[in-house]
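A single protein chain has been omitted from the complex, and every remaining protein chain is retained in its original position.
Every chain is named by a letter (A and B) in the order it is written, and numbering of its residues begins at 1.
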Amino acid sequence: MSKKAIVVNKELSNDIVLQVDNLSIAFGGLKAVDNLSFNIKKNEIFGLIGPNGAGKTTVFNCITQFYRPNNGEVYFRTKRDKVVNLVGRPVYRIIRLGLVRTFQNVELIRELSVLDNLLVGAHIKYKTGFISHMLKTKKARKEELDNRKKAIEVLKYLGIDHLKDFLAAGLSYGILKRVELGRALMSDPNLLILDEPAAGLNETETEQLAETIRKIRDDFNSSILLVEHDMRLVMNICDRICAISFGKLLAIGTPKEIQSNKNVQEAYLGKDD
Amino acid sequence: MIFSGIETGSFYALAALGIIIIFRTSITTNFAQGVIGMFNAFMATEFYYRFGYSTVESIILAIVTSIIMGILIDILIIRHARKVNPVSKQIITLGLIMIIMGITPMIFGTTNRDLKRIIPSGQIDFGSLHISYNSILNIILVFIIMFVLFIVLQYTKWGLAVRVTASNEYTARLMGVPTKMVTMIIWALAASLSTLASIMLAPSNSVEVNMMGGVQVNALIACVLGGFQTFYGPVIAAYIIGISSNLIVFYISDTWGEPILYIFILIFILIKPNGLIGKKLVKKV
Partner (left out) sequence: MAIISKKIIKDIFFKTSNILPKPYVNYLLFGIILVILPYIVNGSTLLTIGSVIVYAIAALGLNLLLGYSGLISLGTAGFMGLSSYFASYLTKDLNFPFFASLLISVFIPVILGLLVGLVSLRIEGYYLAIATLAVAEILRRIFEKFIAFTGGYVGKTADYPNILNVFMLDREGTYIILVIFLIVIMILTHNLIQSPTGRALLTMRGSDAAAQAMGIDILKYRLIAFALATLYASIAGVLYVHFNELTYPTIWNLGLSLNILAIIIIGGIRSISGTVLGAFVVYSFSDLILKEIPFIGEIPGLSNIIFGVLIIVIILFYPQGLIQIFKNILKSIFIRKDVKASE
């Protein structure tokens, strides 16, 4: 589909899942992301932080191709251990490579039950087309049954299997966040991108979330990239953190290094209200 | 040939401008634009034949009724559909078509009527070319209307209010722009533009229920061709469609002229999806 070669001659060292190189995007004259580079290692929980309007979600959108970056490359090691450049690929192709995201303002389908919402996450797993679906062929039924089983397992894993038949419309924000996480997990990602997973959660919920994210990393053998405002959560669970301000890189390092970094402190204190 | 194309184009341009200002302020493609004009063309004939007004008076009165109609549609329906999604709004305008097409024969009967020209006779001759005074009047009138409207949109406080509402209604309301008033005026304006188009068209056809079908389709296609992002794109496209359809009808085929033109436009849209003057907008996720 994309004009760029499927396998890029870019060499990524074996432990790197995502490599962002010189990423830039501007809206109008405003540079939202400016020459940003970082990488994420296998089984790493990587945090992206920055003051409000620093361009964090824009970075996500550039990685997942919701926005076309003006400049720079995004190399990704797929599930099949191939290195590909994501830039220029259609958005809906990204998940097939093993990269899946959640949204800042939960994007679930209100008319669907929790279980059905999870099955939407398994969309790429279905091999049958709409004609087999209309005729309800044996293969289509088996596929549906298998995915249903898996969805229930994921719901159990997240501790919300008792809600499987509820419509998404009536559930609390905390639950919805978890449903969305479940939907993302249905595709067996090797990189999970979470956009403010703790936004709108209370303290206990946030603690549970920290636990869940770690568990997911271990059980699903996946790397996690997250944007978050809750500093305690970020410092608590992230292996490494990338701090940006006005789309520019401030520092990359362990939570400790970031906390003691002068630039980061300035950006936060200087901008803090 | 080109001249009558300009005349046809100006009917399309009036309707297209009506559609685009509604699209920009109410976020819906108004499919009822044409039938509103049709209804008020009937009103004009009513004023002329039943109440004995002169042609010009009847036309002015019909414009007045169209303004009232536009305001009523806004107050009774559109205003309440603020929270309805764009698709449902489109369906509402389709419902309007059904209502107006139902009411028209009920009030005016099912026989076709005719409407006189403003300037009944007289023409300028350029060799073999004859151009009636009335056509010249139509063309000039539409040019003046367009010119005035663009000046108003671009340089006055009201124009600013419309443009602000068009770019973001919610923010506009927060900023104190009377968006309710703006959409009401827009609907009244659109209704009167369409009525003007139907009245100008009427003398060469006749006043009947389906008289504006072609204008409606061509005006919508003008919006596609010109792009939905600017006010002037559809207007320019409307003239292009008017002129080229006249040329194709004359030189290639009487029956298949318009279909051929549509196919050309389809191909053009394939190459340039956002139209002649299109800007691609980045959607925020």
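Everything that follows uses one rule, which is that a residue touches a chain if its C-beta (ideal position, glycine included) is under 8 Å from a C-beta of that chain, and two chains touch if they have at least 3 such contacts.
Just so you know, these numbers come straight off a predicted model, no measurement behind them.
*Asks:* Which visible chains touch the chain that is not shown?
*Replies:* Among the chains that are shown, those touched by the missing chain are A, B.
*Asks:* Which is it among B:75, B:99, B:247 or B:277 that touches the chain not included here?
*Replies:* B:99
*Asks:* Touching the hidden chain in the complete assembly: which of A:187, A:206, A:222 or A:245 does that?
*Replies:* Touches the omitted chain: A:187.
*Asks:* Please output the residues of chain A touching the missing chain, sorted low to high.
*Replies:* Chain A touches the chain not shown through residues 64, 66, 90-96, 100-101, 103, 107-112, 116, 119-124, 126, 128-130, 133-136, 140, 144, 183, 187.
*Asks:* Spell out the interface residues on chain B facing the chain that's missing from view.
*Replies:* 29, 31, 77, 80-81, 84-88, 90-92, 94-106, 110, 213-214, 217, 220-221, 223-224, 228, 255-256, 258-259, 262, 266, 269-270, 273-274, 283, 285
In this section, only the chains that are shown with their structure count from here on.
*Asks:* Using mean CA coordinates as chain centres, what's the gap between chain A and chain B in Å?
*Replies:* Comparing mean C-alpha positions, chain B is 47 Å from chain A.
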